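Input: one structure, supplied below.
Showing subunit A:
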Amino acid sequence: MNLDAKIPSGPLAEKWTKHQAEMKLINPANKRKYEIIVVGTGLAGASASAALGEMGYNVSAFCYQDSSRRAHSIAAQGGINAAKNYQNDGDSIYRLFYDTIKGGDYRAREANVHRLAELSVNIIDQSVALGVPFAREYGGYLDNRSFGGAQVSRTFYARGQTGQQLLLGAYSALSRQVGLGQVKMFERHEMLDVVIVNGRARGIISRDMVTGEIKRHVADSVVLATGGYANVYYLSTNAKGCNATAIWRAHKKGAMFANPCYVQIHPTCIPVSGEHQSKLTLMSESLRNDGRVWVPKKQGDNRKAEDIPDDERDYFLERKYPSFGNLVPRDVASRNAKQVCDDNRGVGTSKQAVFLDFRDAINRLGKPKIEERYGNLFQMYEQITGENPYITPMRIYPAVHYTMGGLWVDYNLQSTVPGLFVLGEANFSDHGANRLGASALMQGLADGYFVIPYTMGGYLGSGGLDKVTTEHQAFAEAENSIRGLTDKLLSINGSKSVDYYHKALGKIMWDKVGMGRNAKGLTEAIAEIKAIREEFWQNVRVLGSGNELNQSLEKAGRVADFMELGELLAKDALHRNESCGGHFREEYQTEDNEALRDDDNFAYVGAWEYTGKNSEPVMHKEALAYENIHLSKRSYK
Partner candidate 1 sequence: MKLTLHVWRQKDAKSKGKFAVYQANDILEDMSFLEMLDVVNEELIAKGEEPIAFDHDCREGICGCCSLYINGRAHGPKRGITACQLHMRSFKDGDTIFIEPWRARPFPVIKDLIVDRTALDRIIQAGGYISARIGSAQDANAILIGHDQAEASMDAAACIGCGACVAACKNASAMLFVSAKVSHLALLPQGLPERESRVLNMVAQMDKEGFGACTNTGACEAECPKEIKITNIARLNREFLRATVI
Partner candidate 2 sequence: MGWFFRTFYSTIGKKLIMSLTGLFLCSFLLVHLTGNFQLFKDDGGEAFNHYSEFMSTNILIRILEIGLFLGFALHMTEAFWLYFLNKRARPVAYAKNQASENSTLISRTMIWSGSIVLVFLLVHLKSFFFDHRIIGSELTMYQGVVQAFQDPLYSWFYVLAMVLLGFHLNHGFQSAFQTLGLNHKKYTPLIKTVGLLFSILVPLGYITMPLYFLFTK
């Protein structure tokens, strides 16, 4: 299969404008004849539903939460990038484009990223118009902060709740359309399958999570904005409900899955406190500006941090990276923390943590200064751990928190299934092998507010859509297979809970497909995942029935999908014999432990095709052509 990204011709900076001008339009009177299904109501889904509804399409929006306002975009803290250059510090659309490509370790598509950078400015305008209370300077102008390595200040923020405020902005626009009857909202509904008729996505099968009713929904196009798959690791910074079911089942219906192995692991999270741990909480990366990372030099040292003298402490980042010290990039910091813990020098009861110590900063700057800078983070930390970080060093450990991979999409954000569009974290398109901070919000809103309204018109306007109803055979088949799956899960009645299997899967993923990967571990992981999956289908216990609110049943379906996705993720990681961005293969590193990319052999997008339950997936390559940027080594020295 030939993966045609449908990138418009012409100079990079003019591609999007040209494409907009060339796409088909649908006149206002005809828009109301089209039905569009949007699954997910995070930044991408809510903004897409609002925009499409406002244009006059009939939209049905679905979310598994009790309200469309609760999608996990809400948890993003830091900010959103935009090439406004309000700071007069040399920012530009090109610079944002360049930083994003480089940050993605040269594994993203140039045209998509440039469009993202172009649209970034409109997002800020639109969000302000919708009432997002971004931070302001005293003169009333928008304020910016610096973020994640960029040399310019281009990050807009609303305290530590930027994601929440942007989502509430999109949610309010969506709510307006719901009030007007343009969008029909289906809360507490999860999508269990996409329905393909004559090769096109024409609807979904949903489950009403309150009554258990399995419903068919027909439409002219289906948009998936269902987020990432970080919960394949069980423990991640994602919300408990975040799942890959929508994209995975679309994958099984023909949508290719690109670069599943690109997973971002964030270095500063509150560590696991025990077997009971259900999720992980991120602490802002900015803490590393003043905190020093260390572990005891001695293995298995159980003394309290305060009792360990300085010469028995190993400030390992400062030791190994004297020029960057504690401020090495995320992936390096994460990997090194793992290495010292593997060396039995981890701290805390779990031994899976390193210290982030503010003692010297407090001595140097005084407690009030530290409090002013990090007060709310310190409070949050104390709330969770019960320890006072002004006295005892913080314990931190890396955690999975974003997945760059996702369903393959072309320039129009359309997957390999015609009529099936994928937005936001659910697609693979803009971040390459590694995402820069404050760019996830930007991508979600760009896709929803400004890309899909055009490309959807382009698709629908091209015609060729047959009249289809829910009575079509394809709907009946999809519904039956979903009913079969539900019945199967309920009938196994084994001895272990769904969470047991999710945790077991997560452990394999984290240990062998986590921060440091190698061929041996990945091969083992693939076998282990298979084994645990087989056991799951023999021995899982899902109580209750399908005709009621049943949280175990919901989880069971999601975990079943994670078990398949996890295997693909490991296979992708195994095939990619290089290290790039969030994918670090221990075999491919420089002498000083830097990631060793292989542009000659791996400068492509690996898109996997599902070929059936018992056959191996097939990988297709989309070569990445860099016409504007010269590929170079990402150096931290």
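Basically, contacts are C-beta pairs under 8 Å (C-beta built on N, C-alpha and C of every residue); 3 or more make two chains touch, one makes a residue touch a chain; residues count from 1.
Per the selection procedure, all candidates are chains of the complex that A comes from, given by their letters.
Small disclaimer: the values here were computed from a predicted structure and weren't measured.
Among the candidates 1 or 2, the one that touches subunit A within this complex is 1. On subunit A, the positions that touch candidate 1 within their shared complex are 47, 50-51, 54, 65-72, 74-75, 84, 86, 122, 124-131, 133-142, 158-159, 161, 164-165, 168, 171-173, 175-176, 178-179, 185, 187, 210, 239-241, 273-274, 276-279, 281-282, 383-386, 449-450, 453, 497, 499-500, 541, 543-544, 548-549, 551-552.
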